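This view holds just a subset of the chains, kept in their places.
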Amino acid sequence: MTATTGTTRRPRPGIDLHVLGPILALLVLVIVGASLNSNFLSAANITNVLSRSAFIGIIAVGMTFVITSGGLDLSVGSMAAFIAGLMILVMNGLLPTMGPGWPLVFVGMLTAIVAGTAAGFVNGFLITSMRIEAFIVTLGTMGIYRSLVTWLADGGTLSLDFGMRAVIRPIYFEGLLGISWPILVFALVAIVGEIVMRRAAFGRHAAAVGSNDQVARYSSVNVNRVRMLTYVFLGILVGVATIMYVPRLGSASSSTGVLWELEAIAAVIIGGTMLKGGFGRVWGTVIGVLILSLIDNILNLTDGVSPYLNGAIQGVIIVLAVILQRERKAEG
Amino acid sequence: MTAALSLAGICRSFGPVQVLGDVDIALAPGRVHALIGENGAGKSTTMKIMSGYLAPTRGTVSLNGEPVIFAGSQDAEGRGVVLIHQEFNLADQLTVEQNIFLGHEKRRGPFLDKAAMQAESRALLERLNCRVSPRATVRDISNADKQMVEIAKALSREARVLIMDEPTAVLTEREAEVLFEQVERLKAEGVAVLFTSHKLDEVARISDDLTILRDGRVVSQGLTAGFDQDGMAEAMVGRDVSSLYPERRGAIGPGTALEVRGLTVPGHATDVSFSLRKGEILGLSGLIGSGRTETMEGLVGLRSATGEVRIGGKPVSLKSPKQAQAAGLCYLTEDRKSRGLLLDKGMRENLTLQCLPQFTDWLIDTAAEEAALTKAIAEFDIRAPSRGVAVGNLSGGNQQKLLIAKVMLADPDTVIIDEPTRGIDIGTKQQIYEFIHALARAGKSIIVISSEMQEVIGLADRILVMRTGRIAGEVSGVEMTEDRIVRLAMGLGARREEAA
Amino acid sequence: AQDTRVIGVSIPAATHGWAGGMNFHAQEAIDRLEEVYPELDFVLATASDPGKQVNDIEDMVATRDIAALVVLPFESEPLTGPVKAVADSGTWVTVVDRGLAQEGIEDLYVAGDNTGFGRVSGEYMVSALPEGGKIVALRGIPTTIDNERVAGFEAAIEGSGIEIIDMEHGNWNRDDSFTVMQDFLSKHGEIDAVWASDDDMAIGVLAALEQSGRDDVQFVLGGAGMKEMIGRVRDGDTMIPADVTYPPAMIATAIELTAIGLTSTAPVSGTFTIGSVLITQENAEEYYYPDSPF
């Protein structure tokens, strides 16, 4: 990887200039947005953008650990769809017996977390114990969850019972002190993630495993356990993201969470984590997520560009955001 | 007194090849035991078996007299048996401190106690008086520092038995001294120490007991005092190697092979100028980190550098090693593991990688490659368990030999050899020195970078001494004494002399 | 047995709400007809892109020697050649919804009318906003279908004083339309109505509206006839005063007609257009199928 050409250029957390890369890109976007549309910085719009980012954001934090430890997970999008479907089915199923209300919501949440844990465990097991390329494993599970949800929904859409929707709705739309729950949860996950990455042994071990798993093994780090845990945590976070997602529209279908995996991975890399593993930073990922959802937002707030070209603009900005970063790196 | 750790009748085979046969060794607490032998004799394998990285095919390992079967290196380490690998065993992207405490992080509650770990790392490195910062990333520090970090890592593990596989291979005498002080200290604390080295003077100096391996069998064992260096060498190699450095025959040619003016490698070397005659062997000495490697890497286009270079009188601009090679100039790296060889590939692929075109007329001539390999194996006496083996499974020294063979295959007019005999046994050293002289006699020019003062003096016609990226001076003929060189290298009362 | 004849059904995969409904009706029809006609055998293949659909058709011909092919083309252009090849080999061909790029290939054409769909929607807009107004529109996945619908819509509101102040792709997807609508709401202070052009997108739009608490938006017009939406029309929801059908069940019609065509002498060839109907509170009841997942 070009990143390791023996020169002394490398990201040193918090120190060198390339840290500025993502932040700069974000700032540029904010400025552009503000100059294009006066409502861009309105509380409403900011709340919208942040709340929307929460799903990908929460997942991307987990993805940061997976990638840092040298792994990859393409299945998160379909996994989210599948878990959402499951959650809805369970809640609809228990509605007659339990009736609409918070107890049932908690059952739903539990379902999501348990399913997420299990899904993460399956990925982790196939990758660590069966020693299969993470890419293949998660490509496989991606297809599996996607078609399972299609099957559960009979090709259509699984919708949460209306009565229940009213109960669960606040989880996405309400909040604390004017900050909506998704934003709060995202913030919490990000902060905890950042601390774990920098201040807990697990973060170090993940980086060590990603940097050189043999060395980690010789240094009595339980490599398989670390790898497994990264996938399980990711699974749990997918569950959490789903808990935020279901209340929004109260439905899940085969088109739920399509391409979330690519967005999450892109966010992680834009944030400065190395795809080959060995170095990761959660705060960078958060910025990456914000960059991605700001692009969408800005494109919607501006006319002029043919909507057909949105994808192209997105692509260009993603690449630019990373160039910016690499350039800085070169100097640092 | 019961041995802290002992092997009895240990055998080990890899596939069909047996590399160890009936090895018995006992390490006593508070004593230093030296294990020596040719490249591929089985030293590292023995050490790996002692420390749980490898399981013996037959035989018993006993800890404090009790037979044990280590579940793995963790298990062994848990019981106080620690191995410092021959090859670096550090995670590149992590910092020094992170590496030292990897797997044994200090915690305060759920969190890491970074302050404590930083402090302790600093203390450990201080003890080894190594200047590198605990915050530095391992990828950026020098080989010597990496070695010191490895040692610090081992020291941090409260070893009862400390096993060091060629710890001094990348160290100069100065740093080796520091290491030996630590060894003395551990000895005093009753730690049993086993180490191996190809520098027999060290062995003679610091070890109490000695075991000599040849072809995986113990050929001689006893108190070190009972051996003199020539004796050791002879027991190892099986022939007389007392005259290590060959007589300099054949005069230096008239023509200038290489002329360097004001070579500057940003951050590593400034205004380096020298010239090299045809058939000359130029030594390049200096302390670790003096920038010798970087200077030469700049010269052959591996690092961005400025300055003018003339080869055979003609000015050339060398932007890449490919261009340098085309101009007849090759550099042999000091870092065989991460810059020299593809560890997951076979010997053939590695041997011919540098000059594949020679073997290619639109398709690679595999037969010719095999022939070249056969020749190299014979010429450099590479001991491999099988031709197909991944070079990562070759013994350290044999990797080094393969690396030299690889570069020599390009048949350069001028070759820069960085640490040519690092990790090579005395017998083979002799062969390599012979080989270098043969090159010189054939009119080729050689630059030898070495941290072994004796080696440079023994080999070179003329020695340049570098200090913090500059040429501190030049010595030749009778001036070529350790004292003179060290003074220049450390900048003690050395008038800045212009390089010829 | 040798006298059983195979009908191949090739449709796009359920990648959005309407397609999902269509998939459901196809399967439901097949299960039902297999009971009715023991001498008929059905093969259903769903494709995620035109290439895959052509593969499916090739496989049906090569390995299942189908007597009839019912195809809902993913796209007209790429399917025209391959379907023509099937027709030329003497196999009965029924085309559903989108016509092929060449006339007269198929024996039976059960046509949906996308331009008509757009037109009916447009006409309703005009009637609902007599003195004109500012509306935003959400488009589907960029396809010919979507283009036709929008063209039909724009033609219908031509000169009515209704202005489409903004248009983005919601990809027939609830989440995307939710996002787009949120941004439309931040961007435009005054929106009189929304043409969601699809019931899935309407759901996203409604969620965004509900959250914003804005009252300038008078109503949302979806489309396709999702049961949930028709229900709300029937119950007189002021935000959903109407819906425009584009029945995914047309695939069932096509399969059934083809079965009849194969098994009886009744004439079924020709074109059979399923127009888009405007559903209002009056006629909502008769378009409400409680057991459909769509």
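So that you can tell them apart, the chains are marked A, B and C in the order they are listed, and the count of residues begins at 1 in each.
Note that a contact is a pair of C-beta atoms (placed from the backbone, for glycine too) under 8 Å apart; a residue touches a chain by one contact, two chains touch by 3 or more.
Because the structure is a prediction, the values reported are computed rather than measured.
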item: Copies of each displayed chain within the entire complex, written as a formula; value: A x2, B x1, C x1
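By our rule, only the chains that are shown with their structure count from here on.
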item: Whole-Å separation of chain centres (CA-atom averages), chain B against chain C; value: 73
item: Distance between the centres, which are taken as Cα means, of chain B and chain A, whole angstrom; value: 45
item: Of chain B, residues touching chain A in the complex; value: 53, 73-74, 77-78, 85, 89-94, 98-99, 102-105, 107, 110-112, 114, 135, 137, 139-140, 267, 303, 339
item: Residue ranges of chain C touching chain A (in the complex, touch as defined); value: 13-17, 19-21, 23-24, 27, 139, 142, 166-169, 171, 173-175, 178-180, 182-187, 200, 203-204, 207, 211-212, 228, 292-294
item: Chain A to chain B touching residues, read off their complex; value: 4, 6-8, 10, 12, 195, 199-201, 204-205, 207-208, 210-212, 214-221, 274, 278-279
